[in-house]
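Right, chain A next:
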Amino acid sequence: MAHSWLSVEAIARSYGARPVFRDLSFGIDRGEFACLIGHSGCGKTTILNILAGLEAPDAGVLVMDGHETAGPSLDRAVIFQSHALYPWLTALGNVAFALRSRHPTWSRTQIEIQARAALATVGLKDAATQKPAELSGGMKQRVGIARALSLEPALLLMDEPFSALDALTRGTLQDEVSGLVGGGRQTAFMITHDVDEAILLADRILLMTNGPDAWLAEIVINTLPRPRDRANLHRQPGYYPLRNHIVDFLVTRSRLLAGQQPPGWTGRDVPEIRPSDFHEQRERVPA
Partner candidate 1 sequence: MTRFAAPFLSIVLLALLLGVWQISVHDTQPAAGMDPEYAKLMGLQATAGKSAIPTPLDVAAKLVQAIRDPFYDHGPNDKGIGIQLAYSLGRVLLGFGLAMIVAVPLGFLIGMSPLMGAALNPFIQVLKPISPLAWMPLALYTIKDSDQSAIFVIFICSVWPMLVNTAFGVSGVRREWLNVARTLEVGPLRRALRVILPAAAPTIFTGMRISIGIAWLVIVAAEMLVGGTGIGYFVWNQWNNLSLADILMGILLIGVVGMALDRALAAAATSVAWRE
Partner candidate 2 sequence: MPLICDPFDPSATHSDGCGCAAHGGVSQLQGADRMAQIVNTAVLRAAFPKATSRRRFLKAVGATTAAAALAELFPLASATALAQDAPKGLEKPNLKIGFIPITCASPIIMAQPMGFYAKHGLNVEVIKTAGWAIVRDKALNREYDAAHMLSPMPIAISLGLGSVKQSWQIPAIENINGQAITLAVKHKDRRDPKTWKGMRFGIPFDYSMHNYLLRYYLAEAGLDPDSDVQLRVIPPPEMVANLRADNIDGFLGPDPVNQRAVFDGVGFIHILSRELWDGHPCCSFSSSAEFAQANPNTFLALTQAIIDATGFANKAENRKQIADAIAPTNYLNQPPVVVEQALTGIFADGLGNVVRQPLRAGFDPFPWESFGVWILTQMKRWGQLKGDVDYAQVAKSVMLATDARKQMTALGLAAPAANTKTFVVMGKAFDPATPEAYLASFPIKHV
């Protein structure tokens, strides 16, 4: 873990005297899709913002590819929960705005061709000239995805990107993102509170206890084979144990473990759990 491509090292954040989290460390390898799951108030959006460089941690550092980084950069693209498109620009304009930032020397035509291509990859070829207000929620988020991917970022950060969408659209988009991002094509970090989404997309699932003083209880390695697809995922062997393990964590353990770090705990050694370890884990729940 110390040699991960991206390494979060002992970051902390508190509001007033109460720590939201402290001594939080984890790593993401190149091409890996990591997903942080936890309830509201555990500080997961703060963690994503720190990764994006939009917020600074009270302590700790972010090391990327061997270099300590601070502040936002074009290498870390963000897909925001509320799409965050500029309503005065068209879909094309929004993507072009990002592309212009990435490639200041490109000609107008070059930018437009690339922007159209990016929109085409999310199936919005025909909606290029429409303003966000004229698009459905799902289409807006597709533009957000196209904008982020067009930057060809080293790290893609997603802040509950599908939580504002209806169930049907959410499913479709999850499949599409799985196709575009999963399977080693793109290093990604996503936060969510949706178990199925995490199982579908992630290679590793980071389980965060409730706040205050939340901590990373364990990291679950998702060994389900790729390509995954929502229709067949639940038929895969090992799916239900995995799901049950995470749901169980979210329903009971996340609450019980809040602020209850075991004696001698350090944020540096988070247990990595594989499906074979599930029964053993359950015994570690405090009475």
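The criterion applied here is as follows: contacts are C-beta pairs under 8 Å (C-beta built on N, C-alpha and C of every residue); 3 or more make two chains touch, one makes a residue touch a chain; residues count from 1.
Regarding candidate selection, all candidates are chains of the complex that A comes from, given by their letters.
Everything numeric here is computed off the predicted structure, so don't read it as measured data.
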Considering only the touch criterion given at the top, point me to the candidate in 1 or 2 that touches chain A in this complex. 1
Over in the complex, which chain A residues touch candidate 1? Could you list them? 52-54, 72-74, 76-78, 80, 82, 84, 86-89, 97-98, 101-102, 131-133, 151
